[in-house]
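Excluded from the complex is one protein chain; the other protein chains are retained at their positions.
To keep things simple, chains are lettered A, B and C as they appear, and every chain counts its residues starting from 1.
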Amino acid sequence: MPSDGIPRIGMPRNGISEKVMPAGGIAKPRLTREQIAQRAALELPDGAYVNLGWGIPNLIAGHLPKGITVYFHSENGILGMGPRAKPGEEDFDLVDAMKVPVTLIPGASFFHQADAHVMTRGGHLDVAVLGGFQVSEKGDLANWRIPGAKGPGGIGGAMDIAAGAKTLIVCMEHSTKDGAPKIVKRCTYPLTALECVDTIVTDLAVIDVKPEGLLLREVAPCWSAEEVQALTGAPLIVRRQIPEMSFA
Amino acid sequence: MPSDGIPRIGMPRNGISEKVMPAGGIAKPRLTREQIAQRAALELPDGAYVNLGWGIPNLIAGHLPKGITVYFHSENGILGMGPRAKPGEEDFDLVDAMKVPVTLIPGASFFHQADAHVMTRGGHLDVAVLGGFQVSEKGDLANWRIPGAKGPGGIGGAMDIAAGAKTLIVCMEHSTKDGAPKIVKRCTYPLTALECVDTIVTDLAVIDVKPEGLLLREVAPCWSAEEVQALTGAPLIVRRQIPEMSFA
Amino acid sequence: MVGGFGGAGFPNNLIQALARKGAKNITAVSNNCGTRDGELGIMFKNNQIKHVIAAFPGPHANHFLERFAAKEVTLELVPQGILCERMRAAAAGLQGFYTTVGVGTEVAAGKEERVLEERRCILERPIHADYALIKAQTADELGNLTYRLAARNFNPIMAMAAQTTIAEVEEIVPIGAIHPEHVVTPAIFVHRIVQAKGIRYAE
Partner (left out) sequence: MVGGFGGAGFPNNLIQALARKGAKNITAVSNNCGTRDGELGIMFKNNQIKHVIAAFPGPHANHFLERFAAKEVTLELVPQGILCERMRAAAAGLQGFYTTVGVGTEVAAGKEERVLEERRCILERPIHADYALIKAQTADELGNLTYRLAARNFNPIMAMAAQTTIAEVEEIVPIGAIHPEHVVTPAIFVHRIVQAKGIRYAE
C-alpha cells in the first residue's frame, strides 16, 4: 500500500506515448460518444446553470433526464438555451458557442460577452462540461491544442470556464486513437487550466479528482477496475466494489 | 520677470491661511453663484456629454445658451437628464446625483452605476464641472473634505470624474468665507485628484491651467488682473489685455 | 451589500426585516449610510453595523454620524466608481485591478502604487459579500430582473458580486414574461425574491 494509506490497484507500466491495450488485446465494447454524454447528463442537478463545451459535452443537452430543467449558458451571451433549431427555423442571430442555431426556453436572457464571462470566471455556473485531450491526476486540463497540429489552435472560452466553474466535468474518450491514455500523471499538451477538473466521464469510467488522487467511481459495463486502470496513465483509488455506470 | 520668461504680475504675499483682501479693503461686486454657473455654461459645446457636480456646477443646467443641446450624465446611471421635475411631478426613481428628482430629454438612457463610471473614468465625458475647495497651480483639486469639519466627508463620484473627464472645469468662489485664496500653490485640503483641472471659473475670473502655469483668461466686470492676482494664492500668467467675462 | 442610491432602488423592506431580526456585527457595503431613520439609518440606530464601506455617507446620515463619532462603527471611504469596480471584480473572478483614481490622495494610503500605461496607478482589491440585498421593479419566477428608471444604479452590480442575492421587487411575473433582450439581471445572479410594496423615506 502506498505510504499515504490509500489502497490503489496495480499501476500500469506508465508512459504517455506508450500504447496501453487491454489484457490480451481483446477489444471490449466501449461507450459511444452519445453514451458518454448520456452518463454525464446525470451529473446535472435540476435547476442548474450549465455550460457545455465543444464535442461530446455538446451532446449532453439531448440526454437530460425527464423532469429536469437545466439552464444552459453560452459564452456568446445566452442563458436558457433550448434544443437546436429545426431545419428551416434557424435564426443566425441565435447561435450557441459552436455557432449552431439554437432555440430558447422560457426564462432565457441575453447579455454581452463580458457579462457572459462574469458568469464563467466568477464562479456563477453550477456545472461546466468540457471536452479534453488530457487530464492529469491533479485535475489539470489540456483541451485546446494538440502539439504538432496544423495552425495556432483556439482557446475560445475554455480557459475562463475552466478557471471559474463551481464543478467542472470533462467528457472524453479514455484513450487516444493511438491507444495512449488521456488521463495522465502530468499533461504534456498545452494546458487550459491547473487543478480545475472535478469529474471525468469517459467511455470506460467515471472518475472523481480528489485531493488524495483519482477516485474511480464507476466503470463501463463489462469493464473491471483493473482493466480501466491498465488504460489509465495515473493511479486510480479504488475504495470499494466499483459499480457499473448508471444511465438513468 | 521669472526665469522661465513668462510675464507675471506682482505676486501676493502668499500664504493660504492669510486673509488677502482687495486693496484698501473696499468690497467690489463679485459674481453671484448663478452668474458663475452662467459663465461656465458657455464652456459647454453643443452636443457634449457633461457631468455636473454638487454646488455651483449643478446650477449650470439652468443657464444653457439657446440652441445648445447638452447630454447631462449622472453617475447613478442616467444620460440625457433634463430640468428638475416640477413640484407634484417628482418621481423618486428618477433622481440626479444630488438625489433631486429630474426629467429626461429625448435620447436619454439608463445603465448601472459601474457603466456610469466607465463613462467617467474611461474618458468618455466631454466635460465635467465640479465644485472645489482648493485648486493648485498644477491643477490639483481638493473638493471633498474640509479639514476639521465634522464627520468623515464623502467622496461620491468626484474622484472617478476628476480622473477621467476629457475637460474638467471647476466652479467655485475665488476666496473662502474668511478671505483666503482657494487657488493656491499647493493644496492643503485632502486631495481629489492630481493635475486634473483644465479651467477654473470663479466669481472673479476665468483661469486656464496650462503646463506653464495658471493663465488668466477673463476677469469679472470692474476687476483688474492685478486685483484678481492679489486674491490668488499662486502666480497668474497675463499674456495680454484681459477681457471682461462674457455671459453670452 | 445593500443596493440603492439614496432612496432610489433601496431595498427598504428587506432592511426593515433585517432590523427586526436584529442581526449584529454586520459589515455593510452601500453607497450611502442612510437618511435619518430611512434606508441604512435604522441599522446604525440599532447598532447592527460594525463596519461600512461607502462612497458618500451623506449629510442626513445622522445615526451613522453619531456611531462614527462614538467610534462604534468604522468606515472605509471608497471612490464611487472604484466601489463599483471592486464589487464587479469580485463578481467577475478578478483578483484586483489598477486605477489612476485616488493616486496622491488619502484613498491611496497603504495601497501598492506603480506606473502602468505611463500613469501612476494604485492596486484595488475585490469586495466580496455573503449577501446582496437589492431592489428591482419586476422579477419573473426564475429571478430575471428589470429595474425602473434610475433605481437601477448599484443593484445589478451587487447582484453579481454576492454569494447570495435577495431581491425585493414590486411585482413577480410568470417565467418568460420579461423579454429576453430586456432582462437586466439574469436569474443566475438572483437567489431569493421577496415581493413588497416599495417604501420611501423623505430625503
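Some observations on this one:
Here, contacts are C-beta pairs under 8 Å (C-beta built on N, C-alpha and C of every residue); 3 or more make two chains touch, one makes a residue touch a chain.
Nothing here was measured: the structure is a model prediction, and the numbers come from that model.
Counting contacts over the entire complex, the absent chain touches A, B, C. Summary of contacts with the chain left out: across B:H124, B:K138 or B:R186, the touching residue is B:H124. When the missing chain is restored to the complex, the residue among B:W54, B:Y71, B:W144 or B:Y189 that touches it is B:Y71. Only one residue from A:G67, A:G88, A:G151 or A:P211 touches the chain missing from this view: A:G151. Looking at C:V2, C:A28, C:C121 or C:A139, the residue that reaches the missing chain in the full complex is C:C121. Counting the whole complex, the residues of chain B in touch with the unshown chain are 49, 71, 73, 79-80, 104, 106-111, 115, 117-119, 121-125, 163-164.
In the full complex, chain A touches the omitted chain through residues 74-78, 91-95, 99, 110-114, 116-117, 120-121, 140, 150-160, 163-164, 190-194. Residues 85, 89, 92-101, 116-117, 119, 121, 125-126, 146-149, 180-182 are the ones on chain C that touch the missing chain.
Rule of thumb we're sticking to: only the chains that are shown with their structure count from here on.
Of all chains, the one whose Cα centroid sits at the greatest distance from that of chain B is A. Of all chains shown, the one whose average CA position lies nearest the global CA mean is C. The distance from the centre of chain A to the centre of chain B, with each centre set as the mean of the Cα atoms, comes to 59 Å.
In whole angstrom, the spacing between the mean C-alpha positions of chain B and chain C is 29.
Between chain A and chain C the centroid-to-centroid distance comes to 37 Å (mean Cα coordinates, whole Å).
Shown for chain C are the residues that touch two or more other chains, namely 88. With touch defined as above, chain A holds no residue shared between interfaces to two or more other chains.
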